[in-house]
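Complex shown without one protein chain; remaining protein chains in place.
The first chain written gets the first letter, and so on, giving A and B; residue counts start at 1 in each chain.
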Amino acid sequence: MKPGWRRGLGRFASDRASALGLALLLVLIVAAIFAPILAPFPGDVADFHTANRLRAPDAVNWLGTDRMGSDLLSRILFGARITITIAVVAVGSAVLVGVPIGLVAGYYGGWPSNLLMRVSDIFLAVPQIVLAIAIAQTLGPSIENVILALSITYWPFWARLVFAETRSLKNEVFIESAIALGASPLRVMTLHVLPNIASAIIVRTSIGMGATILTAAALGFLGLGAPPPTPEWGRMIAESREFLPEAWWYATVPGVAIFMVVMGFNLLGDGLRDFLDPRIRRGAGVK
Amino acid sequence: MTQAILSLGDLQVHFAVRGPFNRRVGSIKAVDGVSFDLMPGEVFGLVGESGCGKSTLGKAIMGIHKPTAGEIWFEGQRIDGLTPAARRAVRHSLQYAYQDPGASLDPRWKIGSSLHEPLVIHTDLDAAARDARIRSILEAVGLPDTHLDLYPHEISGGQQRRVGLARILTLHPKVVILDEPTSGLDVSVQATVLSLFRGLRETFDLTYVLISHDLAVIRTMCSRVAVMYLGRIVESGPTDAIFDRPRHPYTRSLVAAIPKIGGVRVTRDFWLQGEPPDPGNLPSGCRFRTRCPKATDLCAREEPALSALAPGAVACHFPD
Partner (left out) sequence: MTALLAVEDLSLGFATEAGFASVLDRVSLSIERGQVLGLVGESGCGKTTLARAILGVLPRETARITGGRVSFRGTDLLTADPASVNQTIRGRAITFVPQDPFTSFNPVFTVGDQIMEILKWKSPRADQPHGRGWLPAVVSRYPADRKRLDFDAVLELLDAVQLPRPDQMLRKYPHELSGGQRQRLMIAMALLPGPDLVIADEPTTALDVTIQAQILGLIRRLATERNVAVLLTTHDLGAAYEICDAVNVMYAGQDVESAPVDRFFAAPAHPYTTKLLASLPDADGTARGIPGEVPGLITPPGGCRFHPRCERADGPCREERPPVDQLGGGHWVRCYHPHREAT
């Protein structure tokens, strides 16, 4: 249990921005898990009813229908599953690759660390979306390839963050004394450095999720994501282009969904950063 | 005749001064030829002002800094060239207490875990045995068992300090290097901390190397003292001799600078002028000669070696 978390949790929940962020994400998660139950027309993920195409929002289709006549609300809800999958898997693998690399590079220094950091610099030098497009193009359009492209381009952010934090933490007295006590490097890295930089990683991860969803949506928009009829939000926006501006709901609905989810992650990340700030967490008050 | 438990032979620790393009343009000789023998059970003081190299020396003994030259012998074994793995075994018996031992605690670990850690690393004791040893150490430093479940920030600074010391003692070391243990503490707290150190030394049969710039602390704690100036020992000997009959001009200035309450005011006629020279650019010959009232040509030509002069040793061409 992290020290002082009870007081911090109270502060976290009372901060409106982070509470909103948390709420938005809960909506996303609930939508993803309970899509089959919540969707009024669960079959519309694959089915189409051309007679109903491009209906404006009304009592039957609360958010209107798309060009195939499928209910947008249902497709959005199922699309939430795809969104979460992409975000979690892509960011998760980026974290699992980037964090150890950053740890080792930051702890040891010298030429191996230089090498690792220059490699990550190479990846960082190319705009993420360009690199992701290139990879996804090469491998072919599918959700799996989108995830792969995103994780390959994203791990350097964590590597660099962890590298910087590890390097500065290495000068702390308690790290030096753990080494003086005879702790092995592995022990120091995993049991001492990692817990102390975890908050920075968590915050970056939360914000990274939001950015990843945006990039994934962009890839989907460009047609590099899943093939139709997968209800991926970016792809839905792409499909809507030719029907604008009359079928305004077609682009707006997935757009708002993306917006809310990304904002949710960003607000949560900001709130987590304040919540996890050691000064607030560990404030013992004035003596 | 008892064997020295720790021995330094002409130890040197130089730090490179790097210019542009990371080229070595000079070096700072933080420790420049230090030798001494530490006898079991004694409290050996290393005193000097900032920049004299005493902290670097302490860290070099611990292996935190790599010596540039010279030898370190511990319990009959040479330890300065060991691999990190072999070094770890030595750390069992030779420990280092930071200026603020409380800062050596990981803020995210419970105190109990921090206390277990040295034993987990170095011994094969099972949890119960570790627990027993920790509890006895906590008692020795005067802390209650309930502290085991607390985090460092939940106890006071003084108690953190005790926990930090307890952590070092769990390994039952033979020698503990105390680096500025009272720096920054209020006078009344200093007294408590020093008596804690004394008590621990008796209970655990420890040998101390006490590094400090505070002469009063050195005087009350140490049996033998070495005075350092710019990387070398300029005088050493029994504490009373150093303070009552200093022979090296620098030692005399140090002793003269201490206010003596109830006595003559020292600041009125304090004679030592100026500051120590730039450590990257030491004067030729004796490094104290730029401030020494007795300096002669000989002092500029030849650096005096630390030579025995009963009851201790002095590095000066014209000791008192």
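Here is the rule we use: contacts are C-beta pairs under 8 Å (C-beta built on N, C-alpha and C of every residue); 3 or more make two chains touch, one makes a residue touch a chain.
Just so you know, these numbers come straight off a predicted model, no measurement behind them.
**Student:** Quick one: say which of B:Glu275, B:Glu302 or B:Asp320 touches the chain that got left out.
**Tutor:** B:Glu275
**Student:** Considering the complete complex, identify which of B:Gln77, B:Ser156 or B:Ser284 is in touch with the unshown chain.
**Tutor:** B:Ser156
**Student:** Touching the hidden chain in the complete assembly: which of B:Ala97, B:Leu194, B:Leu282 or B:Ala315 does that?
**Tutor:** Of these options, the touching residue for the absent chain is B:Leu194.
**Student:** Could you tell me which of B:Arg201, B:Arg219 or B:Lys294 touches the chain that is not displayed?
**Tutor:** Counting the whole complex, the residue in contact with the absent chain is B:Arg219.
**Student:** If you put the missing chain back, which residues of subunit B would it touch?
**Tutor:** Touch with the absent chain occurs at residues 49-50, 156, 158, 186-195, 213-217, 219-221, 243, 253-254, 256-262, 265-268, 270, 272-275.
We take it that only the chains that are shown with their structure count from here on.
**Student:** Need the CA-centroid distance for the pair subunit A / subunit B, whole Å please.
**Tutor:** Subunit A and subunit B have C-alpha centres separated by 51 Å.
**Student:** Of all residues in subunit B, which touch subunit A in the complex?
**Tutor:** 62-64, 87-89, 91-92, 95-96, 98, 100, 103-109, 117-118, 121-122, 151, 153-154, 164, 167
**Student:** Can you name the residues of subunit A that touch subunit B in the complex?
**Tutor:** Per the touch definition, subunit A meets subunit B at residues 2-4, 172-174, 176-184, 187, 192, 195-196, 278, 282, 284.
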